[in-house]
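For this depiction, one protein chain was excluded, whereas all remaining protein chains were kept in their positions.
All chains are identified by letter, namely A, B, C and D, in their written order; residue positions are counted from 1 within each chain.
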Amino acid sequence: MTTLVQVLVSGVLVGGLYGIISSGLSLSFGISKIANFAHADFVTIGMYSVVVLVGAFGSLGLLFLPLVVLAVGGLGVLMYLLLLRRSHVTAMNEDEAHLPQIVVTAGVGIFIQSLLLSLFSSNDRSISTILDGSWNLAGVSVSKAQAVAFVVSLAAFAVIAIVVNRTEFGRALRSIVDDGEAAAAVGVNRAKMVAISIGIGIGLAGLAGGLLATYQTVNPTSGFNYLAMAFVVIILGGLGSIRGAFIAGIVVGVVQQATGTYVALDLQNVAIWVLFLVVLLVRPNGLFGKRVAL
Amino acid sequence: SGGIANQTTPSSAGTGNATCGTTITIGAPNPLSGPLTDFGTNAIQGTQIAAAEINAAGGIKALGGAKIKIETGDTGSSDPSQATSATTKLIEDGSVALVGAWLSGLTTTVSTVAEQASVPILSQSWADTLSQRSYQFYFQPPPKSSQIGGAATSYVVAAAKSVGVTFTKVAGVGPNDVANTAQITAAVNAFKAAGASADAPTFFQAGITDATPIITRLAAQNADLLLVSGTPADVSLIVKGLRARNITTPILGFGGAFVVPSFAKVMGDQVNGLIAVGAWNWDLPLPGVKAAAAAYKKKYGEFMPMEAGESWVDVHLIADAMEKAKSCKPTEIAAALHSIDVTSGPGSAMPGGEVSFNADGTNPHAVPVLTQWKNNQPATVWPQKYATTKIDFGK
Amino acid sequence: MLSIQELSARYGDSVVVHDVSFEIEEGDLFGILGSNGAGKTTILRAIAGLHPPAVTGRILFGGQDILGLPAHKRAGMGIGLVPEGRRMFASLSVRDNLLMGAYGRGKEWQSRNLARVLEVFPELAERTAQLAGSLSGGQQQMVAFGRALMCEPRLLLLDEPSLGLAPVVVQRIFDLIAELHRAGDLTVVLVEQNAAEAFPLLTRGTLIERGRAVFTGTRHELETSPLVGRAYFGTV
Amino acid sequence: MNRLVGVGRTVLPGLGVGVVAASLPYWLITQQYVLSVVMVAMIYAIAAQGWNIIGGYGGLLSFGHSVFFGIGAYTTALLTVRLGITPWIGMFIGAAVAAVVGAILTFPALRLRGVYFTLATFVLSLLVTDLAVHFREFTGGDQGLSLPFTRNNPLMFQFDSSLTLYFVLVAFLAGATLVVAFVARSRLGLFLRATRDDPDAALASGVNVTRTRLFGLMISAAITSIAGSLMLEYLRFIDPATGLGANTAFIIGLVALVGGRGTVLGPVIGAAVLIPAQQILSSTFAAAPAGLSGMAYAAIVVAIMIVDWRGLHHLISRLIGSVRRSLRHRPTGDLS
Partner (left out) sequence: MSAVSSPLLQVRGATVAFGGVLAVNDVSLDVMRGEILGIVGPNGAGKSTLFGAIAGGVPLKSGTIELNGEDVSGRRASYMSHRGVARTFQKVRLFASMTAEENVLVAARAHERSSAGANERAAEALDRIGFLANRRVPVSGLSLADRKRIEIARGLAAKPTLLLLDEMMNGLTVEETDALIEAIRSLPSEGLTIMLVEHVLQVVRSLCDRLAVLHHGQLLVEGDPAHVLSRPDVAEAWLGRATGQEGHE
């Protein structure tokens, strides 16, 4: 019983982080249709930022997290403006819009990893802050850092979800997804909106990275595990559905914990991949995806 | 002029000449990009310490005082084809012998290239499969994985006994790769044979993002000794998670991760007390180690880690072989390596104190050592003759 | 209010509109006529600021050259477009599609115009929550039309607005165009092949052939021009 | 006559690749090291040619072709190690196995569109890698499988010099290119492009989309699997990361995309540029601070895509075209 509760608690906590990484990817992907293969490397940048800040200011460094989010989001915008925008906005067809971007973002990912390698070496890094340690509640252990990370993620998610689903800004974002040109024709500044959504999406990756750094070790390739996970999650949640991504993130977290605890540790990821493939076959549009006829 | 197909001697270019010149190149194909960069860098730093020592002492005397030069090659961290190309280049550029490539998988390909070109390679890898291929040019001074697992247990049991501790229940966990599963399983079985009880060890997939299920499983076993292995990142998550739950059970670690300097940085003070099994340590009372470790620390600012030490010994062994063969021809160096029995000087500075090679390239004298982190450095605690401090179980 | 001067447009290397010039006065209901592939859509896209095509020349709107302005800025100036091919926001509801038409104009404006559009198209009022992508072709055309009305445009660019609509609806929208035009300061540029319905509404127009404006004049001038008659009414 | 031209167009690219590549060691390749780099490039070119059939012509962007690559390598390795079967046979058994797995992939390929397919195949490669590591008794786990090393045994794909292996690889590459050229001009190629552009319209035109994707995936898988077997023979070793891993999947996809997907020579050009770039950069920068080579490589990849997203093939033909145009005396203006 305690074990079950433990599985659920840690699953939800871990899943919240997957959720926020994936919501970010889902947002930027949904709006720009850019399958950003560098997304997880921005998570790594967030991690290193916090490592450096905490190294300099101790636990106080955590207070700079909003700045990290801004900075990482800014880097994302920069990537978009410098490398992606031209082919994205002037694309004559779907292929042209998507193909270069897969390659370009994969290249950016390699670049970030290499840059981090040269800046920080391949050594694992970690920090210790006031968030170290865990609470023990009736035999269930709750990592302080994870709990805080979850709460922050949830809050960030709530804000984003409201903005996207309830505001005109969000409606404009969603309209770009369907037809960017028509959106421009009704007055939406497409380039700006896409840049903003990419900034937010990648900023969320930075946020997740910053939170992860409080309890994870960091090396230049840390992101890769999250890349695969984020792809799985956004598809389980239904491409473009930010809420779906967050919920699916939690589902994945719990499945992962349960498999690790009850089945076999080294099949944790296998379970996720299988879950993913099965869901795809049964519901090609994801668990929470809506079907759009053409 | 012209292309390679027009050349008369197709392979092993540049090594056929009888005179060795004033410098002799040893190739060091190691991972210098990707996640294993640090291990590769450490290994190369070890070879450079050795080269400096040899050159300072007058070079290879049998070859007119020829100096040793280390040529590095980047094998990458995960791409054997790159390892193959890099090694080919080193050999083609005149390396008479190779030292590399830390990761077993990379060593596998690097040694195949070396075998093809008939150039000896001395490795820092442990995997049993490497020496099972009956290669003529493969040499492995450190022990094999399977040896390390079993030996570790007898070491720990004996060391514990020396401070009045016995273990009744052990629990093992590690990544699900071949080397680690072999080691952990061997160690757990040895503990069982020694009278302790143990559940079957559990294995996880390297690159964990959360250690909770592992910790839950370990905690449930109520052991009084935990056997753990894995990459620095994974291990630190596990150990920190255990400590966060106030589980202070002593931990015996396997594998390279437990003794690299970066591990101490990740773990902070929590590193102290961790016990690790390895193939070399900077404080070993063996010939030349002290000076080399000091030089290393001076030059690189850190204690000399295991892969640096192994590589350092490897270079000295190559030098010894050249002295013996009075040749810098790769095939003759290899022949000399097969026949040497080094008992003195840095070439013998592997635990065991003596290096010679079986037909399969393994070193029959090799034994592992047990170290324990104290003051953020690993100190040798067993075998007793190498111990620089007493083992401590925190009880 | 709209002055097109020496407008040329190309897709990649192929120039499809050559040096077209015409003037549209405030309150005009200006027709762009021409056979298929003549370049009508291309001209409308150029006025709306959509890419492609790549455009050279001058487009003066209320005296200001808007050629360099991006599409969204032009929309903000009050240029509404019913594009060729309907261009739905397929995964948005009918309601959201319509609201997007008044993007950035505030809640009050939006609800006022939403009510107005749903009144014109009761077919849509039944389906405000349906995803636009799942509408029938004609229903989508209604949404496209309604969406362009949402911004209370000063200049309305209509690219074959009757396409795919049942005759009964075609009458309704042309009645509406006429009414809007009569009521106020709306200027319309109309591309339409449905000559019977559209032609009587025009004040002026131009005939495009192979990307060149071959004839510009009042409705009457157009009607009596043999060029137009042949293409539009099948008379020689 | 027309027919002859058609046949010529089909055979020519394969022949050209074969002749050019076979001649390289006589003038351009002067070092063993370069030879080894070129061999790796050729192996990836073959793999990317396989990818090209379904990814380029069929429009199913796979980021999991490493699975087929690995199936080829592992099947060949297991047959050699366990049963002593020569790779010359083993690789074709591997190709058959890969084709069967490819056939199974048809099922998701019919339901998943666009990015869904890409990500599904990506995850598939992760799944298969994890499973290969997990079932270590059978696959050798993370350590993989090593082939016995015997000098000069052509029957077991072991040659006295790497130059011989090189020529063997040239023959395989020419063969793969020929197959792609053939498919591109065949009925299957036309149908693959039709299903890529619009599956529903293809169905309505009477194209059996299922069968088209089935055959496309099978041929694609088989060719890539042969490349995997060749990689095994070249390295004399295969492990999950090399054979099945996401990294390999990425390289295969990148080579085809950067070279120019859906063109007969694109993958060859892509491999000829990307693989040497990566390997030569990393050896050039081996002594430089870690990471530099990776940054340079990434910059090259990104730059190519930004200059021409259709890839090098298109870029080159554009350049040739403009050179030609400037050489040829043209009458005036355009015709419209």
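Just so it is clear, a contact is a pair of C-beta atoms (placed from the backbone, for glycine too) under 8 Å apart; a residue touches a chain by one contact, two chains touch by 3 or more.
From a predicted model like this one, the values you see are computed outputs, not experimental measurements.
Participant: For the chain left off this view, which of C:111, C:171 or C:218 is in contact with it?
Facilitator: With C:111, C:171 or C:218 as choices, the missing chain is touched by C:171.
Participant: Which of these, D:191, D:237, D:250 or D:285, touches the one chain of the complex that we don't see?
Facilitator: Final answer for the missing-chain contact: D:191.
Participant: Write down which of D:28, D:89, D:171 or D:201 is the residue touching the left-out chain.
Facilitator: D:201
Participant: Of the residues in subunit C, which ones touch the absent chain?
Facilitator: Subunit C touches the missing chain through residues 11, 14, 35-37, 84-86, 123, 134-139, 141-142, 160, 162-172, 193-196, 230-234.
Participant: In the whole complex, what residues of subunit D lie against the chain that is missing from view?
Facilitator: 187, 190-191, 193-194, 196-198, 200-209
Here is the rule we use: only the chains that are shown with their structure count from here on.
Participant: Going by C-alpha centroids, which chain is farthest from subunit C? Tell me that one.
Facilitator: Ranked by distance of C-alpha centres from subunit C, the top chain is B.
Participant: Rounded to a whole Å, what is the gap between the Cα centroids of subunit A and subunit B?
Facilitator: 37
Participant: Subunit B to subunit C: how many Å between their CA centres?
Facilitator: Distance between chain centres, rounded to whole Å: 75 Å.
Participant: For subunit A and subunit D, let me know how many angstrom lie between their CA-based centres, rounded off.
Facilitator: Each chain's C-alpha centroid was found; their separation is 31 Å.
Participant: Can you list the subunit A residues in contact with two or more other chains?
Facilitator: 114, 117, 121-122, 220, 224, 266-267, 269
Participant: Give me the residues of subunit D that touch two or more other chains.
Facilitator: 130, 133-134, 290-291, 293-294
Participant: Going by the contact rule set out above, which residues of subunit A touch subunit B in the complex?
Facilitator: 3, 6-7, 10, 14, 114, 117, 121-126, 128, 132-134, 136, 141, 143, 215-217, 219-222, 224-226, 229, 256-257, 260-261, 264-269
Participant: Quick one: which bits of subunit D touch subunit B in the complex? Just the residue numbers, please.
Facilitator: 24-37, 40, 43, 130, 133-134, 136, 140-144, 146, 148-149, 151, 161-163, 231, 234-237, 239, 241-242, 245, 247, 278-279, 282-283, 285-287, 290-291, 293-294
Participant: Quick check on the complex: what are the subunit B residues that touch subunit D?
Facilitator: Residue positions touching the partner: 2-7, 10-11, 13, 32-33, 37, 41, 72-74, 76, 78-82, 84-86, 88-89, 91-93, 104-105, 108-109, 112, 115-116, 127, 129, 133, 135, 176-179, 181, 205.
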